[in-house]
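The complex is shown incomplete by one protein chain, all other protein chains being positioned as in the whole.
For clarity, chains are labelled A, B and C in written order, and residue numbers in each chain start from 1.
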Amino acid sequence: MKVQMKEVPATEREVHQICLDWLKRRGVSLNEIAELTFYLQKDLVPDITPEECLHHVKQVIEKREVQNALLTGIQMDVLAEREQLLEPLQDMVVRDECLYGIDEVLSLAILNVYGSIGLTNYGFIDRVKPGVLARLNNKNDGEIHTFLDDLVGAIAASAAARLAHNRKKQQEE
Amino acid sequence: MKVQMKEVPATEREVHQICLDWLKRRGVSLNEIAELTFYLQKDLVPDITPEECLHHVKQVIEKREVQNALLTGIQMDVLAEREQLLEPLQDMVVRDECLYGIDEVLSLAILNVYGSIGLTNYGFIDRVKPGVLARLNNKNDGEIHTFLDDLVGAIAASAAARLAHNRKKQQEE
Amino acid sequence: MKVQMKEVPATEREVHQICLDWLKRRGVSLNEIAELTFYLQKDLVPDITPEECLHHVKQVIEKREVQNALLTGIQMDVLAEREQLLEPLQDMVVRDECLYGIDEVLSLAILNVYGSIGLTNYGFIDRVKPGVLARLNNKNDGEIHTFLDDLVGAIAASAAARLAHNRKKQQEE
Partner (left out) sequence: MKVQMKEVPATEREVHQICLDWLKRRGVSLNEIAELTFYLQKDLVPDITPEECLHHVKQVIEKREVQNALLTGIQMDVLAEREQLLEPLQDMVVRDECLYGIDEVLSLAILNVYGSIGLTNYGFIDRVKPGVLARLNNKNDGEIHTFLDDLVGAIAASAAARLAHNRKKQQEE
């Protein structure tokens, strides 16, 4: 029996909305992502505000490439939580195994949309794990966020890159 | 209830073997991948043999990064066939939607291991669809290979890049 | 003696204008790049027009990441023409050596801004070399376009990806 496509694909607006829903359901608020962006930029951009960070986080999540990575990564986390992945993939994701780098591969797909300048910020917060990243990395609550913690870091770093581009343009106008 | 890790992670040898099994079960032989490599290189490397191509395909699949991409991509295809992905992801994968590029993102993770020189070969066979790629793209048999067709193309192009590097070294010895 | 920075960095508008100038001086018109985009999309988007392709090419070149890659790549070509690169880099660039893939690395930086969906189009035209790409690849006129031919292909493929994203949004409004 052949798997059927739906008659029409989801609209761009629907895909976007579902991403926002999934983030919420996985316990991540846009404000928490914006706090990471604030953390990354506060020393470089003295007059930065949480609202400005939130604005750029929202804009990043408007991009279809970002949505594709989010949907795919969260799907993997959810399947691992339900033990529905095949072995050895199931164990690699649950364990957040160091040699399994597909979570970083998806994050890179997000970062690349805003150029390479977000790369080092991403690496930095992934290692330091401020704010929401610490909670997502806590392995003791039964939730699995192997993909989501990297994706959240990538969105925050992308928002920081977007903010830097924007600031330069504003200064020049 | 917390999802448990296995006591020990799969060994590198086990991960490799499971990749070979999954490829076989999804109907792709290493010889068919090697034929793509042969197709790509036959005009550039006059004395190339199918055996040499097969050797490099095998070597590419020894790499853990390649295995990670293969396991993740095939898993996505299988879940889509069983209609176990959440919407709108399920429909995007079944439809092989043009704006969903995570299959290319995983392929890029394979290609990058052998440098950027495999990039254009990958793009070329993905568009021309010779050999096994035509079969994997046939949407009429109920099987879903949205990820696998790209991954197979990436392995073949990577094997071609590996072969080119090797040939240069051999000539110089 | 220390190399001095200029008092203020170039504005975004200046960087953009210089990219357009450099393209022109290296003999590439935006219309020629748009023709590549048209070539890539004409069978997929029946009512596509050259003007629409040109619009998206122009938008791609507005991105700072694209400008960075263009400036760096054209600079390398110019230095190679003047024999001002150090060996063995000078010879690698003049020869467009197959194992030197930094031209593809810079192209990838362009493609990634529009997601992975431009990847296969880029690979395809890089191999088939339609239109302006054939001229840039002609090694008999003393000009060196080792970087520029790849960058032009990447801009055309990115414009095609941008066009595809846009069309979907328009249809849904």
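Everything that follows uses one rule, which is that a residue touches a chain if its C-beta (ideal position, glycine included) is under 8 Å from a C-beta of that chain, and two chains touch if they have at least 3 such contacts.
Keep in mind that what you see is a predicted model, and the values were worked out from it rather than measured.
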item: Hidden partner chain, touching residue among C:55, C:95, C:127 or C:167; value: C:95
item: Chain not shown: contacting residue from B:41, B:90 or B:116; value: B:116
item: Hidden partner chain, touching residue among C:45, C:78 or C:128; value: C:78
item: Touching residues on subunit C - with respect to the absent chain; value: 1-6, 9-10, 14-15, 18, 64-65, 68-69, 71-72, 75-76, 78-81, 83-89, 91-92, 94-95, 97, 99-102, 105-106, 108-109, 141-142, 144
item: For subunit B, the residues touching the chain missing from this view; value: 11-13, 64-65, 68, 109, 112-116, 165, 168-169, 172
item: Subunit A residues that touch the omitted chain in the full complex; value: 98-99, 101-102, 104-105, 107-108, 115-117, 119-124, 126-128, 164-165, 168
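Following the convention adopted for this analysis, only the chains that are shown with their structure count from here on.
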item: Where subunit A and subunit C are represented by their mean Cα positions, the distance between them in whole Å; value: 29
item: Contacts with 2+ other chains: residues of subunit B; value: 99, 101-102, 105, 108
